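Structure first, then comments.
Of the protein chains in this complex, all but one are displayed in their positions.
Chain IDs A, B and C follow the sequence of writing; residue 1 opens each chain.
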Amino acid sequence: MKKVRIGSVGLGRLGLLHAQNIASRIPGATLTALCDLDEARLEETAKNLGVQRTFTDFAQMSAWDGIDAVAIVSPSPMHTSHIRIAMEHGKHVFCEKPLGITLEQCKDAEHVVTAHPELIFFLGFMRRFDPSYAYAKAKLDAGEIGRVVLFRSYSQDPDSQIEGSIAYAPHSGGQFLDMAVHDIDLARWFIGSEPRQVWAIGGCYAYPQFAQYNDGDNVSCLMKFEDDAMAFLLAGRTAHHGYNVETEIIGTKSTLRIGSVPQKNFVEILDGYGVRKECSQSFHERFETAFLHEMREFVTCISEGRRPEVSVFDGTRVLEIANQCKTSFETGNLVSCK
Amino acid sequence: MKKVRIGSVGLGRLGLLHAQNIASRIPGATLTALCDLDEARLEETAKNLGVQRTFTDFAQMSAWDGIDAVAIVSPSPMHTSHIRIAMEHGKHVFCEKPLGITLEQCKDAEHVVTAHPELIFFLGFMRRFDPSYAYAKAKLDAGEIGRVVLFRSYSQDPDSQIEGSIAYAPHSGGQFLDMAVHDIDLARWFIGSEPRQVWAIGGCYAYPQFAQYNDGDNVSCLMKFEDDAMAFLLAGRTAHHGYNVETEIIGTKSTLRIGSVPQKNFVEILDGYGVRKECSQSFHERFETAFLHEMREFVTCISEGRRPEVSVFDGTRVLEIANQCKTSFETGNLVSCK
Amino acid sequence: MKKVRIGSVGLGRLGLLHAQNIASRIPGATLTALCDLDEARLEETAKNLGVQRTFTDFAQMSAWDGIDAVAIVSPSPMHTSHIRIAMEHGKHVFCEKPLGITLEQCKDAEHVVTAHPELIFFLGFMRRFDPSYAYAKAKLDAGEIGRVVLFRSYSQDPDSQIEGSIAYAPHSGGQFLDMAVHDIDLARWFIGSEPRQVWAIGGCYAYPQFAQYNDGDNVSCLMKFEDDAMAFLLAGRTAHHGYNVETEIIGTKSTLRIGSVPQKNFVEILDGYGVRKECSQSFHERFETAFLHEMREFVTCISEGRRPEVSVFDGTRVLEIANQCKTSFETGNLVSCK
Partner (left out) sequence: MKKVRIGSVGLGRLGLLHAQNIASRIPGATLTALCDLDEARLEETAKNLGVQRTFTDFAQMSAWDGIDAVAIVSPSPMHTSHIRIAMEHGKHVFCEKPLGITLEQCKDAEHVVTAHPELIFFLGFMRRFDPSYAYAKAKLDAGEIGRVVLFRSYSQDPDSQIEGSIAYAPHSGGQFLDMAVHDIDLARWFIGSEPRQVWAIGGCYAYPQFAQYNDGDNVSCLMKFEDDAMAFLLAGRTAHHGYNVETEIIGTKSTLRIGSVPQKNFVEILDGYGVRKECSQSFHERFETAFLHEMREFVTCISEGRRPEVSVFDGTRVLEIANQCKTSFETGNLVSCK
C-alpha cells in the first residue's frame, strides 16, 4: 500500500499536533513537507519529525511533486486561498475549521472544490470523530433516541486562558464564529435539518473587554429548525473548572449526553473537597483521539477514493449560521436563517 | 407552644400529601379540618388522619373558629376565590401554585392579601425548600458562584404519564403555565433580576394531540434578564427515564447543577445495561422532603409572625411571565416582559 | 387509633434525635416521658418537645403506667439491664445497637426477651431502613442479583472527628464492635448465611493512640460464609472526605452498590477542584430517614402485634462475630466463627 505523502502548513499549537499525528500515528501517511514562516520552528520541527523538505512559501510546497496532499492549519483568513492554491496544483486538501471567515471566501472555496471533483476536500470538524460523539450518532442513526426534540451544546474555554482570548478577540470573528461553529455543525449533523430562526443573547459578565467588538464573554442562542427541533447553544470563556464541551440530545425515546462530566481521565478523588473528578483543560487534552481519527479518515478517503461526510458546502452553511447568530446578538432581533 | 390548627381543602394526590404532612409530620401543627366535595374520600381520609371535622363547603370551614389557617390544594381556577374567603374569615393561607390562572385572579389575590397584613400568605413554590436547591441558593448567596451567566432549568414529566397529561391539556393553561412556573420562580430567585425579553418555541414531537390547544409536548424558551443574565427553560412530557427536574446555574466563578442525575436513591446497578441509576418517577418521589419543609415553614411563619420569602406579588409575576412565554410560543415573536 | 406512648432514656446526640422523631414525626406515637441524669438537659428537652413527665431513674419511668414502651439510647454497657427492667414492667422495648458489650449481657437479654413473648423487642440496626439499602435488599430478594459472590462494606468516620474517637477508644470495644457491627448485620442480612471463618488485620496508620487498646485507626477483615459467599469489611476513622458508608453486593447476575458516592445531596459543583459532590459528614446527616423509618416500624410492630425482622438473637450473633474479628485482629490468626 503506497503511503499518502502530506505537506502541512502552519505550526501553531494545533498545526504541530496535526504534524505529529501525520508523521507518526497514521499508518497510511507520511509527513513529507512542512511550511511555516517561522524558519527556526520550521527546521526544528522538521528535524524532530524526520520531515524531508521545508518551505516558507505555501505555493512552492503545493507545486512540489513530492506530496499528494496538504494539511492547512494556517490562520483562518488564509484558509481559502491555500485551498485554491493547493487544488490548482492537484493536491488533496485537509482544512482546519473554519472554512473561511467571509461568505465570499467560502463561495470561492466551493468553486475550486467543485472544479476538482477528482480531489478529496476534507473539513476539520473533529468532534464528529471523537469516540463518544461518534457512538452517540450511531445510536441516533439506529433509531434509539427517536425524533430529536432538543439539541443542547456548550463550548466553554477555561477562564485560565482568558488573556489569550481577549488578545485574539479583535480577530476571532466573535464567539459564535470562533467557538460555536463546532456546535452548529453538530446540531445540523444530529438533527438532520436546517435552522429556520435564531435568537442570540449574552453579555460581558466578567470581562468588559469583549464589548468593544460587539461580543460577550458568554453568549447563547436558541434555534428553531425546519423540522421543529429546538437547539440551544452556549459559548463561553469563563469556565473555572476547565475545558467544557458537552452535548445533550433529547429525543422522544431517550436522551443522550456526551461529556456532561468533562473528566480528564477515570480517576476519582475523595478528599476535603468531596468526591471529585478533575477536568480536561484544553481541546488538545479532550479531543486528542478525535484529531487523530479525523486525519486518519482524511488519509483513508484519499487511499480509497471515498467522499468525506462533511463537504465544502457544510463549511459555508455553518459560517452563514454563525453569522446569523452574530447578527441576532448585535441587533437583538430574531433572525431568519433563510 | 400552641399548635397551629389547619383546615385543608382538596384531596387530590397532592392534597392528600399535604394533609398527611400536616397531620403527622409537623410538630407545631394539627390537621383539624378537611374539605372536599367527594364525601366518601373525605370521611375516609379524616378517619385515617384523625381529623376532627369535615366540610364540603369551603366557606363553612373558613368560618369555623376551630382553625387558624387553611391549606388550599383545590383546582387551580378556584385558588383565588378560596384565598379571599379564607382571609376574610381571618385565616392564614397556604396556597398551592399557581396563584391563579388569569391576571385578574392574581390581582384580586393581591388586593385581599394586602388588605390583611396581619395574616400570613404562603405560596407553594416547594422547590425552594428542597435541600439541594436550598443548598445551591446558599452557595450563591455566599458569593461562591459569582455573577449569574446562565440559568438553565428543565421540568420533564415521564412519558408513562402522557395519558393524564393529554386529558388535562384543555385545562392546563399550557406547558409554560402548568410546568414551567416552578422554573420561572427559580430563575427569578437565583438570578435576582427580572426577565426583559423572551422567545419561546417547541412542538408536538410525539403527541399531536397538544396542537389543538396551541401547545406542544415539549416547549422551551430563552430569556434575557434585566441584568443581562440568560435563562433557558425546557418543559416536556416525554421523558422515558422518569421525572426529570434539573437546574444549572453557570456563574463567573463556578457552576452548580442540581439534580443532573435524577436518581431515585443511592443505589447503583451494574448489569447488562451498564452502570446505572434508576430515576424518580413522580414529583411526590422527588420532592417529598420539599413538600414537608415548605409546610413546616408556613407553620413557623405563623407561629413566629415571620413573612414568607415568596409573596403574592411573586405569584402574579410568575403568571405574567408564563403568559408572555405562551404568547411568544403562539405568535412566534420575541415578546417583551414589560 | 390509640397512640403508642413512649418513654425514652438517654439524651446524647442520637438520643435527642430519637426523641424528636418520636415526639413529632411518627403519627402513631407520642413521647410521654424522658429519662436522663442531666436534669438541665432533661427539663429543656422535655419543654421543647412537649413531654409530659421526666425521670432521672429509669426503673421509675419503666414502672409508670403512662407509657407503653421505652426507647433505650443509654450508654452501651447499660442496654441489657435497661431491657430487663423495662420488660419486667411490661413495656415494649426499642434498643439502640449494640445489644450488649459482652456475651453474658446478650444472653441475659435473650432470656428476658424470650420470657416476654407478649412484648415487642426491637434492635436498632437502622441501615436496614435506609431507603437505598431497603431498595437493594428488595432487588436481591426478587432474584435480580443471583447468588451473592462478594459482600463488601465500609464504615468510615470523618477524620475531623478523630479527637472524639480517640477519647472514646478505651470504652468503644474496638472498631469491629463499635463500627463494623452494622456491616456485620448487613452481611448476614444480604447473604442469608453465617460466617464460617474470619481473618482481620489493620493498623495505626495515622493515629498511634489506638495501639494501646490493641486497636487500629483502620481495620478490615475477610470472611468466608457457610454458603461460600465472601465478605470484606473495612472500618476506619480517617476519611478526609466525610462520613462514608458504602456497600457493594456482587452477585452472579448483577452487582449493586449503595452509597458509593457518599453525596450530601443532589448538588454538583464545577469549579477549580473539578466536578465534585460534597459529602455527608455524620451518621445523622446520612441516615436521618433511616432513623425515622426504624422508629416508625417499631411503633407499627407494637400497634399491629407484628414481630420485627431483627431479633435479640441477631444482636447476640453480631456481637459474637465482632468479637471473633477482634480476636483475629489481636492474635493475627484465622478464627473460626463456630
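Here, a residue touches a chain if its C-beta (ideal position, glycine included) is under 8 Å from a C-beta of that chain, and two chains touch if they have at least 3 such contacts.
Because the structure is a prediction, the values reported are computed rather than measured.
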From the listed residues A:10, A:100, A:259 or A:308, report the one that touches the chain absent from this view.
A:259
Touch with the missing chain holds, among C:47, C:253, C:306 or C:338, for C:253
Identify the residue among B:241, B:257, B:296 or B:317 that touches the chain left out of the display.
B:241
Out of B:63, B:162 or B:270, which is the one that touches the chain we can't see?
B:270
Of the residues C:220, C:247 or C:263, which one touches the chain left out of the display?
C:220
Which residues does chain C use to touch the chain missing from this display?
146-147, 149-150, 197, 199, 201-203, 205-206, 218, 220-222, 224, 228, 230, 232, 234, 236, 238-241, 250, 252-255, 260, 332-334
Given the full complex, what residues of chain B touch the hidden partner chain?
239-242, 244, 261-263, 269-279
Even though one chain is hidden, which residues of chain A still touch it in the full complex?
1, 23-27, 50, 131-132, 135-136, 139, 253-261, 263-272
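Here is the rule we use: only the chains that are shown with their structure count from here on.
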So how far apart, in whole Å, are chain A and chain B when each is placed at the average of its C-alpha atoms?
43
What whole-Å value do you get for the distance between chain B and chain C if each is reduced to the mean of its CA atoms?
38
Of all the residues in chain B, which ones touch at least 2 other chains?
253-255, 260
